[in-house]
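Only one protein chain is missing from this complex, and each of the others stays in its spot.
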Amino acid sequence: MNQPLMLTAAQKAGPKVTIAVGVVILAVLLALPLLSLLPADSALHVSAYTLTLVGKILCYAIVALALDLVWGYAGMLSLGHGLFFALGGYAMGMYLMRQASGEGLPAFMTFLSWTELPWYWVGTEHFLWALCLVVLAPGLLALAFGFFAFRSRIKGVYFSIMTQALTFAGMLLFFRNETGFGGNNGFTNFRSILGFGITEPGTRAVLFLATVLLLVASLYIGWRLAQSKFGRVLTALRDAENRLMFCGYDPRGFKLFVWVLSAVLCGLAGALYVPQVGIINPSEMSPTNSIEAAVWVALGGRGTLIGPLLGAGVVNGMKSWFTVAFPEYWLFFLGALFIIVTLYLPKGIIGLLKKKGEQ
Amino acid sequence: MKRRSLIKAFTLTASIAAMGLTWTVQAAETIKVGILHSLSGTMAISETSLKDMALMTIDEINAKGGVNGKMLEAVVVDPASNWPLFAEKGRQLLTQDKVAVVFGCWTSVSRKSVLPVFEELNGLLFYPVQYEGEEMSPNVFYTGAAPNQQAIPAVEYLMSEEGGSAKRFFLLGTDYVYPRTTNKILRAFLQSKGVADKDIEEVYTPFGHSDYQTIVANIKKFSAGGKTAVISTVNGDSNVPFYKELANQGLKATEVPVVAFSVGEEELRGIDTKPLVGNLAAWNYFQSVENPVNAKFVADWKAYAKAKNLPGADKAVTNDPMEATYVGIHMWAQAVEKAKSTDVDKVREALAGQTFAAPSGYTLTMDKTNHHLHKPVMIGEIQSDGQFSVVWQTEGPIRAQPWSPYIPGNDKKPDHAVKSN
């Protein structure tokens, strides 16, 4: 059974180079929001468009990383991570809607002739409680689902399809107006966050920085996990769960921990995503979105920490570019890319880079 | 050894980041016009033809010498039926491509997604589809119908003797905001007309629902209780299975007419209409309307579809949102000529009270304050050839009420566009 690539790469390249490159990328990402604060006519000015676009991709990158923790390391392919992402987004969206509506009810509720907030909205005007929700909503759902699923030893494709059913059910539920989350229109038209205008360049820059920091933190967690004994157990679990059990390990706890961690990371990413793109809607929970997240991971190279980030960046970057450059043909490029990568780059882009590096 | 690969990775990331920056503005001799319709994903089915219609209209204006002596240049992007992508593409059109105006969106959620962007950057959006109202942004001009320009006249017609004096109403919709709101308004309206709650049934289906057996059986059951009409706000794709089931279970329009608000000529292309003759749709325009402007409009579109080799060009049809797109672009061009500038504030001012002789056969006016078109309402009956024949229409264009008086609290809303803050 092959070792996780990340470990191999880390052992070969040594921590120094990895850290050095990481610092460079980090520096660029940290510089972007600062450059966006420059006056618009400055040569180095980064437009709000670029900043939100990169910010969005970074959020996706966190999702890809979170998915990679469960898929690449623990071998459980989730086709429902969009649900956790959206739940985090909705939790943040609730706070933003309360900010926008001030004392009154959010606009879509007055519109439904509701006169008071449903119980699950209580306290969402407080940022801290919203943050708790961002963690708790996806975390508790993942805990409940994971507890039962791992107890029944649901594995492989069964697990994937069940997660897909879960996110599909979530999407249908949130589409309903009566559920109290704005139905198909979701939440839009945010005004401010913590009293700062959401369209202010400063707010944007801070949100961007927060995303970068979350990404770094996720990477750090992933790195520590991969290096620890815990990470090795996960890999063993992926490669031969039964043998692991015969060795006296109970895999359930390990699975559950990484599963919930992954869900919480997704929730956090969703929470940062919503104020940056300005909308959260049930279609984030559509199974297609979750499959796409799996595609990012596979494309970048699963079982590595950098791969998913690259995958998310490449796919979304291409999507943004193709949809303008070849509006009618871009799906061909995207489709072909997926096929070529699976056929010729089984270890993803990172595998290609690694091979080139070894030559 | 390791470094080269990582540098590559870095350049890749950087080039993605720079992608937004490299989109430079071209020659200043043209006026750029953004077109923001989904060409892929679930909404492509409806929005693709609006993109083509917009391109045709722009060609038409250019053939007459453009606007203010400048040619229009269309910038087409594909937001891929993805709502956050709508906001991103909207921002891109306004800030990177620096377009003067954007024509686009179909679903309400896509409009809601781009709205903050247009308000923030003071852009101009023309929205061509009927919708639930409850919105009036200074940065949007709504060329589709508000509920009082579509839903309420249709129900009035059904209640009239000529329309069959319906006493019971089965409100069927896809479960999302437009059907829910429309039905809420209709329920209040019906109650004001003395229809009891037991005579109104509201049923919703999930998106993409394709099994209407139970619902059609329920309609039958409900209709046994008195003269019934079905008011359908079923969303595009689900209509085909719904109508097929209606026809096959033998529910005829003479017994239970169905009036639909989202079924036009384009949707009927996918349905065998012979069993559906007599079912109704309410719009502000039908392809079958007879007048010289429409004759030219339809002929132009067919010729355009053929010339551009659009798929299914031999069966090309026009419909209400296409007409609204056409009217919107022309009105904007007229306003630009009047303002002698593409500046959003000046164009907005020039648009108030702008008129245009539309294919619907009426001279449509952009309202002086509320950013909505005055539109005539027509009820069409489905014919066996997939067209509608108009059975009823209003005397003339009526003014939109985006804030429906049937929703409590709306009486306090101002009758002019203010930012949604």
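So that you can tell them apart, the chains are marked A and B in the order they are listed, and the count of residues begins at 1 in each.
Throughout what follows, a residue touches a chain if its C-beta (ideal position, glycine included) is under 8 Å from a C-beta of that chain, and two chains touch if they have at least 3 such contacts.
Just so we're on the same page, contacts and distances are computed from a predicted model.
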Per UniProt, the name of the complex member that is left out, chosen from "Cytochrome oxidase subunit I profile domain-containing protein", "LacI family transcriptional regulator", "Oxidoreductase" or "Amino acid/amide ABC transporter membrane protein 1, HAAT family": "Amino acid/amide ABC transporter membrane protein 1, HAAT family"
Contacting the left-out chain: of B:Arg187, B:Arg269 or B:Lys413, that is B:Arg269
Quick one: which of A:Ala294, A:Val314 or A:Leu353 touches the chain that's been left out? A:Ala294
Note that chain A touches the absent chain at residues 71, 77, 145, 148-149, 151-158, 160-162, 164-166, 168-169, 172-173, 175-176, 240-243, 287-288, 291, 294-295, 298-299, 328-329, 331-332, 334-339, 341-343, 346
For chain B, which residues reach the chain that was dropped from this view? 39-40, 42, 44-45, 48-49, 161-165, 175, 203-206, 208-211, 213-215, 217-218, 220-221, 224-226, 237, 239-241, 244-245, 247-250, 253-255, 257, 266-267, 269-272, 274-275, 278, 310-312, 381, 389, 391
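The rule we apply is simple: only the chains that are shown with their structure count from here on.
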Can you give the whole-Å distance between the Cα centres of chain A and chain B? 34
Quick check: in the complex, which residue numbers of chain B touch chain A? 1-10, 12-17, 19-21, 23, 39-40, 76-80, 82-85, 87-89, 91-92, 95-96, 107-109, 112-113, 115-117, 120, 134, 175-177, 180-181, 184, 204, 206-207, 407-409, 420-421
Which residues of chain A touch chain B in their complex? 9, 12-13, 17-18, 21, 24-25, 28, 32, 46-50, 52-54, 56-57, 107-108, 110-113, 172, 175-177, 182-186, 188-191, 199, 277-279, 281, 283, 306, 310, 313-314, 317, 319-321, 323-324, 327-328, 330-331, 353-354, 356-358
